[in-house]
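Note that one protein chain is taken out, while the other chains of the complex remain in position.
This part shows subunit A:
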Amino acid sequence: MQKEQLSDKEAIFLIIVFVIGSSLITGVGGEADNDAWIAVVVGLIMVMPMILVFSRILSLFQGKDLFDILTLTLGKRISKIVAIMYIWYAFHLGALVLRNFGEFINIVAMPETPMFVPLFCLGLLCIVAVRLGIEVMGRTTAYFLPILFLIIVIVQLLAIPQLHLNYLKPILGSGLIPVLKGGFSALSFPFAETVLFIGVFGSLKTKKSPFKVYYWGILISALIIIITTIRNLAVLGNMRDSFYFPSYAAVGSIKIGNFIERIEVSVAFIFVFGVFIKSSICLLVACKGIGKMFNLKDYRSIVIQTGLLMIYLSYIIYDNSMMMKYWAFKVYPFYAFPFQVIIPITIWIFAEYKARKNKMNCFSSKCP
């Protein structure tokens, strides 16, 4: 079987969808109240050095994925432990994202349907996608992203009559601390979650591209998130805290003439597709990691098992939506910090060291 290849464009699109996927459902930077959009900007600035680290790691070990890199840099034993941590992180994150979607369906769309049904359906979809591979997912994303953009732009334009920009004032009313807090939470969710792409971008084509891909992907998705956050703030105002899913509520209030109203279902497309891509990437990384751990030839043989376990974990992970919100905003930033910042920086330092040493030893990039 030939190696799967991902073009730069597809990779950028994957990052965009990955980042905006579940963050559009739950909203970002909630701690900063009506400065949430500034928090997103702060988060974007915070993530920039991390992007450098991620892409540097990728370009040092071109064509290798996260788990290969771990073995090459940290040695056999420690790398196994770190690999297990990352497998858990990917697996857990996938389950969290799935659960997000399940809560969304259960609260706004179909309260009477048991939550297991949407979870199971979307989980099956992820299993199918991961079995088909990253290349197919990339091409599918390249097909759907223009449609997603179109929906976002149209909804944004339609929302203009509902905007009350004075809701945004006073800017920095409660000082810098909440904004920084919000920025920190925006860093961990969603921006720095792209650390998982180190596990995927072994399929990228060129050597120069990881930075470009990360940079553009994060930038465009941050732009989308900033715009939608501003929209949500300006439409909902003080009420935004009473909604679990502010985007959905904001779009729901759009009303033009007597014809275009209640178009929130059109946004559902972004939600479904974003969540699907995000949890598929998580599942893919988890499966690749498990495959590497047990020296399997192909990760595809364990996708179904891992996927079903992920569905089940997502089913039992929270008791209710309050718990989800608490976890997402209070606990998750600290829980994810080691995976997103500390370990990548450690890997990067070791990787630089290894690369120097290799260069001194044999002057050839092919040396492991």
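The rule we apply is simple: contacts are C-beta pairs under 8 Å (C-beta built on N, C-alpha and C of every residue); 3 or more make two chains touch, one makes a residue touch a chain; residues count from 1.
Here is the rule we use: contacts and distances are computed from a predicted model.
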Name the absent chain by its UniProt protein name; which of "histidine kinase", "Spore germination protein KA", "Sugar ABC transporter permease" or "2-oxoglutarate ferredoxin oxidoreductase subunit alpha" is it?
"Spore germination protein KA"
For the chain left out of this view, which of A:L52, A:I78, A:A109 or A:I345 touches it?
A:A109
Where A:R139, A:K212, A:R300 or A:K325 are the choices, the one touching the absent chain is A:R139
Considering the complete complex, of A:N166, A:S242, A:N258 or A:N320, the missing chain is touched by A:N258
Just name the one of A:P118, A:G291 or A:P333 that touches the chain not displayed here.
A:P118
Residue-wise, where is subunit A in contact with the chain that is not depicted?
105, 109-110, 113, 117-118, 121-122, 125, 128-129, 132-133, 136-137, 139-140, 142-144, 258-259, 261-263, 265, 268-269, 272-273, 276
